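One structure is given here, and the rest of the page talks about it.
One chain of protein is taken out of this complex; the other chains stay put.
Now for subunit A:
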Amino acid sequence: MSLLHEMLEVLARPDYWPAVWRHVELSALALILGVAIALPVALAVNRSPLATLVAINVGNVGRAVPSLAILALALPLFGFGFTPSLIALVALAIPPILINAATGLTEVDRQIIDAARGMGLSGAQVLTRIRLPIAAPVIFAGIRTSAVQVVASATLATFIGGGGLGDLIVLGLQRNIPAVQLVGALSVAALAILTELLFGGLERAFTPKGIRVARKRGRK
C-alpha cells in the first residue's frame, strides 16, 4: 500500500478528528484568554509612558522565552493535562498582543489627539473613537502573530498531556508509523497556514480605508 493511501486512512482513524478538534479548542481558548488579559493591561499602562515602556520590555523578554520552555515549566508548576497546557499557551499568547497594543496606542499622532480634544471629545471618547481605531491594525497584527504562534505551540501540548495534533506526531514517531506522523505534521501545518490567512483577512477588514491612508501619511 502506498504512503499516500495509508495517509488517507489515517484521516478515518477514530483519534484523528478529536485530535484536530482538541488542537483548535486549545488554541482558540488560549488566544481568547490572551487577548482578554493583554488588551486591558495595554490600556491600563497606556496612561504612563514608563509603565508602557516596562510592559513592552517585559513583552520582549517574554517573546524570547522558548515556547517549549514555557510548556515544560507548566508541568512542574501545574501538572499534566489540558489546563496546564492552556495556561502555558495563554502565557505564550500574551507578549505579541501586549507589545503591539501598547506600541500601537502610544504611536497615535499627538496632533490627531489634540485636534480631537479641541473638538471637545472627552478622554474616554478620544480612546474609543480615535486611539483604538487608529491602533486597531497594529493590535490585530499582534493578535495574528500570537494566533499563529499558539497554533504552532499547541503541537507541543502533547508532551505535557494536553492532547491535540502533537499526539499523532508523537504516536507516529514512537511506533514508527510514518503515515500517522506525516498526517499529524501536515495537519498542524495546514492549521497554522489557515490561521495566518484568516487573521490576515481580519487584520485588513479591521483597517478602514481612511486609517490606511492616515497610516501611510503618518510614516516618515
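As a working rule, contacts are C-beta pairs under 8 Å (C-beta built on N, C-alpha and C of every residue); 3 or more make two chains touch, one makes a residue touch a chain; residues count from 1.
We take it that contacts and distances are computed from a predicted model.
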Query raised in the report: Between "MBOAT family protein", "ABC transporter permease", "Sulfopyruvate decarboxylase" or "dihydrouracil dehydrogenase (NAD(+))", which matches the UniProt record of the unshown chain?
Result: "ABC transporter permease"
Query - Absent-chain contact - pick from A:66, A:123 or A:210 - result: A:66
**Report entry** Residue of A:24, A:152 or A:202 in touch with the missing chain, whole complex considered
**Finding:** A:152
Requested in this report: Looking beyond the chains shown, say which of A:24, A:58 or A:75 touches the absent one.
Outcome: A:75
Report task. In the full complex, which bits of subunit A touch the chain not displayed? Write them out. Result -> 60-61, 63-70, 72-73, 75-79, 148, 151-153, 155-156, 159-160, 166, 169, 172-173, 178, 181-182, 184-186, 188-189, 192-193, 196, 220
